[in-house]
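Structure first, then comments.
The complex is shown incomplete by one protein chain, all other protein chains being positioned as in the whole.
Per-chain numbering from 1; labels A, B, C, D and E assigned in written order.
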Amino acid sequence: MPRIVYIDPVGPEGACHSLKEELEGIKHKRTEVEFIHLNRGPRHLEYRYYESLIIPDLLHTIRNLEEKGYDAAIIGCFYDPGLLVAKEIASRIVITAPAEASLHIAATLGYKFSIIVGREKWIPRIMENIEFYGLKDKLASFKTLGLGALDFHADEAFTVKKLKEKAIEAVEQDRAEVIILGCTMQFGFYKELQEYIKVPVIDTIIASFKYAEFLVELRNRFGWQVSKRYTFENPPFSEISKWQLDQQYP
Amino acid sequence: MPRIVYIDPVGPEGACHSLKEELEGIKHKRTEVEFIHLNRGPRHLEYRYYESLIIPDLLHTIRNLEEKGYDAAIIGCFYDPGLLVAKEIASRIVITAPAEASLHIAATLGYKFSIIVGREKWIPRIMENIEFYGLKDKLASFKTLGLGALDFHADEAFTVKKLKEKAIEAVEQDRAEVIILGCTMQFGFYKELQEYIKVPVIDTIIASFKYAEFLVELRNRFGWQVSKRYTFENPPFSEISKWQLDQQYP
Amino acid sequence: MPRIVYIDPVGPEGACHSLKEELEGIKHKRTEVEFIHLNRGPRHLEYRYYESLIIPDLLHTIRNLEEKGYDAAIIGCFYDPGLLVAKEIASRIVITAPAEASLHIAATLGYKFSIIVGREKWIPRIMENIEFYGLKDKLASFKTLGLGALDFHADEAFTVKKLKEKAIEAVEQDRAEVIILGCTMQFGFYKELQEYIKVPVIDTIIASFKYAEFLVELRNRFGWQVSKRYTFENPPFSEISKWQLDQQYP
Amino acid sequence: MPRIVYIDPVGPEGACHSLKEELEGIKHKRTEVEFIHLNRGPRHLEYRYYESLIIPDLLHTIRNLEEKGYDAAIIGCFYDPGLLVAKEIASRIVITAPAEASLHIAATLGYKFSIIVGREKWIPRIMENIEFYGLKDKLASFKTLGLGALDFHADEAFTVKKLKEKAIEAVEQDRAEVIILGCTMQFGFYKELQEYIKVPVIDTIIASFKYAEFLVELRNRFGWQVSKRYTFENPPFSEISKWQLDQQYP
Amino acid sequence: MPRIVYIDPVGPEGACHSLKEELEGIKHKRTEVEFIHLNRGPRHLEYRYYESLIIPDLLHTIRNLEEKGYDAAIIGCFYDPGLLVAKEIASRIVITAPAEASLHIAATLGYKFSIIVGREKWIPRIMENIEFYGLKDKLASFKTLGLGALDFHADEAFTVKKLKEKAIEAVEQDRAEVIILGCTMQFGFYKELQEYIKVPVIDTIIASFKYAEFLVELRNRFGWQVSKRYTFENPPFSEISKWQLDQQYP
Partner (left out) sequence: MPRIVYIDPVGPEGACHSLKEELEGIKHKRTEVEFIHLNRGPRHLEYRYYESLIIPDLLHTIRNLEEKGYDAAIIGCFYDPGLLVAKEIASRIVITAPAEASLHIAATLGYKFSIIVGREKWIPRIMENIEFYGLKDKLASFKTLGLGALDFHADEAFTVKKLKEKAIEAVEQDRAEVIILGCTMQFGFYKELQEYIKVPVIDTIIASFKYAEFLVELRNRFGWQVSKRYTFENPPFSEISKWQLDQQYP
């Protein structure tokens, strides 16, 4: 009975509380799902500064989940904030995030994908992840909507209209074969867009949740879990305690 | 109840019949698994010529499976022979193969992976796939054992000894964080090697089977299936019948 | 007296029988030229499926030509179908194809080239070859006409008009310095387009034929023929006969 | 009179207090230099976790320096921790760091450089920066000493011996033309090594300090400072105060 | 007291004599600046032919400056003509040029830069340098004005209007975060354009001059000067004199 936690890595006010219900609807029968947010934090993470602020709390949350025996944690933002460092500090708990999951799925479903984001500002940040994941050759283009993370659901009809426009451009001009909705706040739109544009449209919350279930199974059955050589080598816990880091950063 | 077929894309003599049992042991409870081979063909596919010969039969097998309503077909060779064209002719059946599945999993579990193959001859062929899948930046190195596809189980102790040597080189010298066993005929070795080398060692048969289950679920639940724009656009069935291709190539 | 065969790798109905005459007009005085097609097959090869079907016949045709002592075979389609595997099974006969030949010539005549193709569908397929040939850094762009392989000569005035439009875009916007007509079925247009656009316009049938003559001379005079290490290592003929592949695939 | 602060981004115990003197020795006559550390933190930053912990304090330190009118801040660790986010939150203060500075200088002094690091663990982390800075084509190799950040000065003779060995390998085998000492804790070694190996050996503390002076001059004289479009666009200060981030993260 | 010479690498008629004054205005207080041109030569260097003609004179000029003890020479054209060979023949004198300096500065100030050039003709030539300097991943785009090197100051209002148009395109469409004025003859425009477009606009004469001062300081203080291994290894002066090259090429 895998226990998976979806972390909305923002403060209580920004968290999208209806997500729990959504996740209940898509999980495997035997999976248990929880939805949490942080106790403090900005309402969105469009800026690197906001990300930097929440990462220590996020990491401590994940260490705590690991101690309690959870099987997986999802870091619910398309910047995949803290994903690499979370894999470094974790020992056994599976950690994944929307971009990692979506990019691998999209690369499997078509030759090139486009990512529809809110603002140009996000592109270099997302590009960093694509380079690390090694998938930049699969990128057809970024398209931008001119909307912030908190704007997508203000006027949903308008958002849908813009998404359709940009998806058409991506497919017709940039030869994208798959579309990724490059912000978790674009939840709820993939189905309509997918029917319209007739190529796969990846909702990144769903993608990350199903990828987490998949990775938990690989870990449990075959011992395939994050490599502890080099990139994700744990920091020595002796150092952490000698330096009293837990007390210094409560 | 997903029905998945593992195709050993060689003739009856070459087919590894014990695989069915193995797959029974790793499948989801509700998955039904079948194991088939082709009615004619070489005993291994180390050469492009052998691949070219079997592909038409393989494609017709897959079209047949699709008509019968199977959910997924796995093309069981690390060259992923015919994977792209199979995705082109298929409409709904999920198709995957060992390299596609293993590369995405390995890229998720570590920064760089190495692939241990039998002979240098295989490397450019595998490299072609890695480029298409867009993951060449994740490759630390290829290592070769000096063994053909049919040799791995002739003297298993020797094979294990060589695998350990090469895995050490990959991790220590080439900084690989994950190992992929680059031939389906290397089945049966991953566990011992993984315990020894202490980084994930991917068995590509298992990887492709679990990836197939995962992709079937994404298709069934979210409609995420291979994009039919451009690369995998179906050939027009009107042409196929007008030109009587089915009769010409029985 | 080099004997060169141009293979139109489609069935009898699709074959462009007037080509023989054209080739007679461009060959070296001492070259003997033949034009053949396959005994069965689709009328064009726009889809990977069609390619896969014809490749075994094509390979057996080439083995046959080699046994008869021909000097070179040209695989007459811009997808260069089966070129790599043909080089693998061949021992001495020179094999080349339109894309291989055109790309090397175009790279010599200018810094960047554009390729004008019929449909977007073709682009990823052609891109695979460009990557293998190692010339992707020389590609300025693909331009598409919105025409299938069999449409170019339906309304030649229209085709010319579209070619001119796209060539202008390639040169003015994408800074192409050379144009490649990315389908053998675009034969007959290069001269008019070249006079119009004033950069070299490569007809890929001509390019492949002259490249074949060039390669035959290099082989005959200096022993420079396809390397038999690794990529193009012959399959062991002992295996082929032990497994009775010739009987299995007549 | 430019005022530049070198931040040793570790806690008080780890900070290398003798650096202030060193910096006094290399500054422009009119530059004022200060040396600070953080009030809490680990003693080194070899792990992403340690980096993540110190970044919020580091950013608040830099905002504070900016308010006080300092001209530049140097983030003194070869991981350049927080450099991108620091440029995002800063408005006018120049921020640089050892890797950024050293890589640009090394790229100017030779065709390829090698970086000598302490442990393999560091390489993917540093590689991320090299990719972002766009200089990965200039990298000849990484060489590792098998020493942690705190070990370099434990037995300096041994460190020098190892440095010489690795520098020779880098120059002779990997064809490096410049050596970068890839950890600020390798201070004090560049001169001896440079005389020995006879190619430039970059001390990254010095490099970052002089680069800071250079960038301050460019800013003051020509208005060339970090672009505020896209990557380094400031977070809206209205949001920061509306969400009370300063109170939430004291 | 560093002595720096700015070489306008054209003949007396083409040289931009007012530059000396400009450079006086931007130099460090203690720097001495000289401005020279060649005794013969074309009036601009838009063509490789013109470059090739002036390079021997340029090199002999630089050798002469080195003998006289000058600290740095700047080769004042955005093609950086002869920069690599000048570094090869020089022993101690610092040599830099507009593209080298501007590209490193621009890469430091933003994620991607665009270069505004006069004519498309220049682009492949400049691209060669960008590849050598290793910074091609930082290039957002080239924009062209449709003006030759000698046209920028014919109608300055028109030039400014075009520069603004192209800068807007670069920033808005190509997501450039920094603009480089890709010809030394675009001097005098950066300030107005920078105020208008609100991202850094690099004047490449200024950039190269300040970079020269910076490099001289690195050389004088830390011995960091061009590596003499491999790329910039001096030709053996014994050969030069044995072959009487100085007499042969007076």
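Just so we're on the same page, contacts are C-beta pairs under 8 Å (C-beta built on N, C-alpha and C of every residue); 3 or more make two chains touch, one makes a residue touch a chain.
Being a predicted model, the structure only gives us computed values, none of them experimental.
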For the chain not depicted, the shown chains it touches: B, C, D, E
Which residue of E:Y111, E:F132 or E:F222 touches the chain not shown here: E:F132
Of C:T31, C:T144 or C:Q225, the one touching the omitted chain in the full complex: C:Q225
Residue among C:N39, C:T108, C:Q173 or C:S241 touching the omitted chain: C:T108
Chain not shown, touching residues in chain B: 120, 123-124
In chain C, positions touching the absent partner: 26, 96, 100, 104-105, 107-111, 131-138, 171, 175, 177-178, 190-191, 194, 198-200, 202-203, 206, 210, 214-215, 217-218, 221-232
Residues of chain E (touch criterion as defined above) contacting the omitted chain: 11, 13, 40-43, 46-53, 55-56, 59, 82, 84-85, 88-89, 120-121, 123-125, 128, 131-132, 230-231, 233, 235, 239, 243, 245, 248-249
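Keep in mind that, in the parts below, only the chains that are shown with their structure count from here on.
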Longest centre-to-centre distance from chain E, chain (CA-based): B
Centre-to-centre distance between chain D and chain B (centres being mean Cα positions), rounded to whole Å: 45
Whole-Å gap separating chain C and chain D, where each centre is the average of the chain's CA atoms: 53
Touching two or more other chains - residues of chain A: 111, 120, 123-124, 131-132, 175, 230-231
Chain contact graph, described as a line, ring, star, complete graph or other shape: other
In contact (per the touch rule at the top): chain pairs: A-B, A-C, A-D, A-E, B-C, B-D, C-E, D-E
